[in-house]
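With one protein chain removed, the remaining protein chains of the complex are shown where they sit.
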Amino acid sequence: MNITLEQAEKAISAAKQKSTEIDTKMNIAVVDAGANLVAFGRMDGAWLGSLDISIKKAKTARFFDMNTGIIGELSQPGGSLYNIEHSNNGLITFPGGIPIKNASGDVIGAIGVSGSSVENDHTVAEAGATAI
Amino acid sequence: MNITLEQAEKAISAAKQKSTEIDTKMNIAVVDAGANLVAFGRMDGAWLGSLDISIKKAKTARFFDMNTGIIGELSQPGGSLYNIEHSNNGLITFPGGIPIKNASGDVIGAIGVSGSSVENDHTVAEAGATAI
Amino acid sequence: MNITLEQAEKAISAAKQKSTEIDTKMNIAVVDAGANLVAFGRMDGAWLGSLDISIKKAKTARFFDMNTGIIGELSQPGGSLYNIEHSNNGLITFPGGIPIKNASGDVIGAIGVSGSSVENDHTVAEAGATAI
Partner (left out) sequence: MNITLEQAEKAISAAKQKSTEIDTKMNIAVVDAGANLVAFGRMDGAWLGSLDISIKKAKTARFFDMNTGIIGELSQPGGSLYNIEHSNNGLITFPGGIPIKNASGDVIGAIGVSGSSVENDHTVAEAGATAI
């Protein structure tokens, strides 16, 4: 089961709305179950460096079927997954990446958001993930 | 002067419509004047390998402010730009990438389309580029 | 629909048998519908450089849902897809990569074989692809 472009665009639209509500400018990426990009949008004036980060967050969330921030807790110095970020051509392990599930609970893709504080990034990603 | 997300989404929407009209499934990418991705959409069932190609076509078109196919004519064996594709982490120099201009004729970005014959790719890219 | 590890191992086993029959030593890779590696085997004494080629052949076949050799005919100098190999971190477009379909005709993955002439590579890949 794979996310459709219509679903991905719906997620991005919901994320953009939330981003505007909280007065931020975001890069928003959605990948499918194979961790390949389905849709992307960069809001006017959003950080350019967050483009790649948002895509890497979405991929990271699908790579391990969990929120990116959870991995970041384990990849700290002394943690069990220290420096896991060196795999897969670069992971991003702070908050802002969330798996997207269908009604049956299967992971069909993931969303990654970057452009503000990690708290705001997560809030916007959640708005996108839950819109489907 | 830079393309806005709203303009990029309008271009993708027009490109999707044209793609459906001619019964194809496309990957569609729009970059800004800095050759950085602004928006992207992969239609359901479109070739997975065309994801990267559509983005590279859009970048290539903006890198040189011309249609990608024109560069491809010069990059052939014996041509003046032979194997220019090795630069910039990989160019795509066959048709499907077109610069996007504003009313004043300034290049504000580019669109790249991949997923069918290069003629169809170009047709769909043109539909997107002229929608703005 | 995605290929299973059991199916992938069956394909590799059939490919190895065919490879031995025609007295060759092969690298054999199987990717899933997302173009991600599922299983791989390098026969003793097979060319080391064919490791990466077999994986790239499998990915290329899934990226465009066609035999790799077909793309190679179009990517020649003067061809419509000249130098497409620069995309997707490197394609391999000579024979030896074949999509794998299920009973319904859906592409569920692909196999890539490298280690001998391209004719032999294709023969061995076909033995693997049709074993499922």
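Chains here go by letter, A, B and C, matching the order in which they are written, and residues are numbered from 1 within each.
The rule is simple: a contact is a pair of C-beta atoms (placed from the backbone, for glycine too) under 8 Å apart; a residue touches a chain by one contact, two chains touch by 3 or more.
Computed from a predicted model, the values in this text were never measured in an experiment.
Visitor: The chain left out touches which of the shown chains?
Guide: A, C
Visitor: Can you tell me which of C:Ala39, C:Ala61, C:Val113 or C:Ile132 touches the chain that was removed from the display?
Guide: If we include the chain that is not displayed, C:Ala39 is the one touching it.
Visitor: For the chain that's not shown, point to the residue among A:Thr20, A:Asn83, A:Ser117 or A:Thr130 touching it.
Guide: Only one of A:Thr20, A:Asn83, A:Ser117 or A:Thr130 touches the chain omitted from view, namely A:Asn83.
Visitor: Hey, which chain A residues sit against the chain that's not shown?
Guide: 34-35, 59-60, 62-65, 77-78, 80-84, 86-89, 91
Visitor: On chain C, where is the contact patch with the chain that was removed from view?
Guide: That gives, for chain C, the contact residues 4-5, 8-9, 34, 36-44, 48, 51.
FYI, only the chains that are shown with their structure count from here on.
Visitor: Rounded to the nearest 5 degrees, what angle rotates chain B onto chain C on CA?
Guide: It works out to 90 degrees.
Visitor: Same residues or different residues where chain A meets chain B? The copies count as same if more than half of the interface numbers are shared.
Guide: Interface between chain A and chain B is built from largely the same residues.
Visitor: Quick check: how many Å separate the C-alpha centres of chain A and chain C?
Guide: The computed centroid separation for chain A versus chain C comes out at 32 Å.
Visitor: As a quick test, compute the distance in whole Å between the mean CA positions of chain B and chain C.
Guide: Taking the average C-alpha coordinate of chain B and of chain C, the gap between them is 29 Å.
Visitor: Could you list which residues of chain B touch at least two other chains?
Guide: Residue numbers touching two or more other chains: 48.
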